[in-house]
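Okay, here's the structure, questions in a sec.
A single protein chain has been removed from this complex, and every other one stays in its place.
Presenting chain A:
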Amino acid sequence: MSGLLENTSTRAIGADIGRVDGPAKVTGTATYAFEHQLNAPAYLHPIQATVVRGRVREFDTRDAEAVPGVLTVLTHDNAARLADIGDAELAVLQSDEVAHRGQVIGAVLAETPEAARQAVRLVRVHYEERSHDVRFSAARTDLYTPGEAEDDEQGDLAGAMASAPVTVDHTYTTPMEHNNPMEPHSTIAVWEDAGLTLYESTQGVHSVRSTMAELFGLDPERVRVIAPHVGGGFGSKGPLHPPVVLAALAARLLPGRPVKLALTRQQMFDLVGYRSPTIQRVRLAAEPDGRLTGIGIDVTAQTARFKEFLEQAGKPTEVMYAAPNRRITHRLAALDVAPPTWMRAPGECPGMFGPEVAMDELAVACGVDPVELRVRNEPGTEPASGRPFSSRNLVACLREGARRFGWQDRDPEPRRRMEDGWLVGTGVAASTYPTGQMPGSVAAVRFEDGHYHVRIGAADIGTGAWTVLTQIAADALGVPVTAVRLRIGDSSLPSASLAGGSTGTVSWGSTIVAAAQAFRERHGTAPADGAEARAGLPDNPNRERYAMHAFGAQFAEVRVHADTGEVRVPRLLGVFAAGRIVNPRTARSQFIGGMTMGLSMALHEDSVVDPRFGCVVNHDLAEYHIAANADVVDLQAHWIDEADPYVNPLGAKGIGEIGIVGTAAAIVNAAYHATGVRVRELPMTLEHFLA
């Protein structure tokens, strides 16, 4: 497995190359879903439920239909019947039932966006309303254990807690958060005799194709999905959500005409998922020197009553620290809400908040430096599974981060530094993210007109796939990057797995390596024009034998204003161990991007649900705050050289998500050091310091 690329003269991998799609993006000429220029499009605007639970008794569409330019009003009465594929979220307009506020119950199709929008406001809907329940709490009596996460117990945590000289037992919470990629979820759907064409903002054209084909009872060959550029996703554009189904239903009523649907920013808070809030009881049992004898996390998350999704926040506790006694549990509250979904580092991101703040509390309780505490609890093998790590360099990240950050001079006492009215402190937390690989990718290599045309239906959602896959192909073929012509983002290309779980580069890249090898084996180094070969992603038997994860350490400096409680983060420094770095420029962007979103999570993000109305009330970017430019001051990402011979032929680990893991904990820990106030809930806002 190891070093398949060592034999070639590696020139492109590791090179600091600018994005191949850079000029198109800075001039705004890269084409996103809604921007494909098609003839005479019609515009679709959704009608959303204004009750939380119940059924639609009647639509009164007379005034809406009278608006000039309105083509049709789409409801469950005239929508096509879809196949039941076992995903209730996608059963769009299949019944009169309302399962959450904001659910799509219809849509208006019109000649212009203005007419569609005006008409939606004129549709009168009469409901039969039922009582609802959206209150998320760990004290609910109807919490249940999801099938995918049985309780995981090793040893006896309760016994360890009872006998340990030092314990930490606190509850930490993270709020509901919305992905909010800058490009709203958008679709252009064209229904023709030949089939359905979708210009879609998605993290995976092939998964959209297969799911839509199944829903609409079409041969997958008759569905084509096109997404050359995608304006961010962070998970919400991974699984399908109702809008793409709605657009296809509307296009079916208007054969031959393109139907355009772009969600408004407000609709993004109702229809495309979110990160579940979590409540985490974390328990640590330790010796006086900080060595853990027990570690436990009991997670409560929410799901929709009509579709289950589990935010698996207990996962990192399987990986992080040695302790003979361990307990990891998950409970779900099923509510009358829209289904949660993946959001950047689902599981790991919220699941490293509670435990990493708890580790800081343990460091304080034991009088041990928080870097040293983590080093002392470094496991030899993956704690929950006992498998060896393919590589694990958390300690190296902590040491290198401490050196770069200037940690050694830190006075551990809180509330010791005051500068110009600001209390100043520093904190640390660890990061981790699994190194996955998704099956199902195929790549094709063809030599034509002096170029190697490499084709795979991958997606670039901002990760740099256009660039790094070109680099990987160049080295795998042993040619300069200028000899490679890459095509991605179209389901007419060979199948590719999703851009998700930080698996894109490694899954697609390993597939391209296999296809390049197949090409060279068949056609040699002087191929004829038209020579072609393809290959699928090979199995990696090492995946059974080894635990594979990336690790990191994040250091934060926080200032809290002594009078106003205002919180600023003047410094944030991360060091990561993530295998081979394919392109330092795009990799650094991935890390700092994750850390910036982590800073945003620490200080700002909070989707506020009004239990009376069942919806997110701060549903726009003026009220749902995300980090702005002025929030980010000195932010640095570094990495250590890490050779991992087992993970994949590239020796690379996924890096799109680890940057957000641990950031919020490092910031909260720094705020404790600055002020002596321990914050156990996010976001950390000024009222925490004014009590």
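Please note the rule applied: a residue touches a chain if its C-beta (ideal position, glycine included) is under 8 Å from a C-beta of that chain, and two chains touch if they have at least 3 such contacts; residues count from 1.
Please note the rule applied: contacts and distances are computed from a predicted model.
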*Assuming one chain is omitted from the figure, identify its UniProt name from "Imidazole glycerol phosphate synthase subunit HisF", "Oxidoreductase", "Xanthine dehydrogenase YagT iron-sulfur-binding subunit" or "Gas vesicle protein".*
"Xanthine dehydrogenase YagT iron-sulfur-binding subunit"
*asked:* Touching the hidden chain in the complete assembly: which of A:149, A:595, A:609 or A:684 does that?
replied: A:595
*asked:* So one chain is hidden, and I want to know which residue out of A:140, A:387 or A:585 touches that hidden chain in the complete assembly.
replied: A:585
*Any idea which of A:290, A:401, A:464 or A:614 touches the chain not displayed?*
A:464
*What residue numbers in chain A mark contact with the hidden partner chain?*
18-19, 21-32, 34-35, 37, 112-114, 180-184, 229-232, 234, 262, 264-265, 461-464, 585-586, 588-590, 592-597, 600, 620-622, 626-633, 635
